[in-house]
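The structure follows.
Selected chains from the complex are presented in situ; the others are not included.
Lettered A and B in written order, each chain numbered from 1.
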């Protein structure tokens, strides 16, 4: 069997946006964004390309990246990390709401509920998710430990959501991440 | 005792809207709408009339039916089934938000939470509930099994909600569906 493509061909693209003033200024290492990519590589068996950006906590910049990744780069999923708290600079949920055609409140509810098992301050996260045309956008928190707890909670529903909006079929390493697709 | 009225007199009206392109085109049988009616007949002991419609997934059509059932037909409760997912044609929550004076986010939260006990894709449902003047509107999912799970979760609060918005007193068959009214 001849396969001229690299090990992870460009068939499927997933966007990762690390929203952080300090990481975008190079003051902090970009740990949260890398944690997102590591989880996607761990769970997804479908080969994918990562479209990766670090941006400051500025709503127009975050929106522009989301639009580019969804409309031009053709990402079926975009995950963001950071910028979901109550601080004045936290505007990732606002950017998400602004670019999405419809919001999916169940993602935020379940992620906060999952985080509450660990920290009572989980209710301070305003993270949400939504659909922009054929792209699912999911906000994750900024701390690597919380990123895993949150993405683990909602990931089983993501491949079917991507099916419903006309995206590519995403398969996972079933022993590490079991997804669910209703029959019929 | 003389009772000139039929067994289920017109004193109380409840609307049921099945939102489905395929059911409205006659391609699918209207199972979800009938499942809603069957549950209401099972649980409510108060006699009621059903105002029943099947409409396509078109926001203006859904809104028009909700307005007619609430304002002209005088329904105290309207339940919808279908159209709550992330697909481009799913617009029932948008129609509900557009016609309601106030939304009741607790309904959607509890229904998604109840469904999560069965399927992880419960978070993809954007179903909500709200008040239009003296009418409570509740979105239900489209699958008959999920309809029961969801309506069962929120029904205990519905009669008191109808009390609060000035509607008729709804009583239930207590052995099948126990409702709650705070004292005082």
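Note that in this section contacts are C-beta pairs under 8 Å (C-beta built on N, C-alpha and C of every residue); 3 or more make two chains touch, one makes a residue touch a chain.
Note that the structure is predicted; figures quoted are calculated from it, not measured.
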{"item": "Overall copies of the shared sequence [whole complex; 2 in view]", "value": "3"}
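Following the convention adopted for this analysis, only the chains that are shown with their structure count from here on.
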{"item": "Chain B - residues contacting chain A, complex", "value": "85-88, 90, 93-94, 105, 108-109, 112-113, 116, 119-126, 143"}
{"item": "Sites on chain A touched by chain B in the complex", "value": "101-107, 109-110, 113, 131, 136, 154, 156-157, 160-161, 164-165, 179-182"}
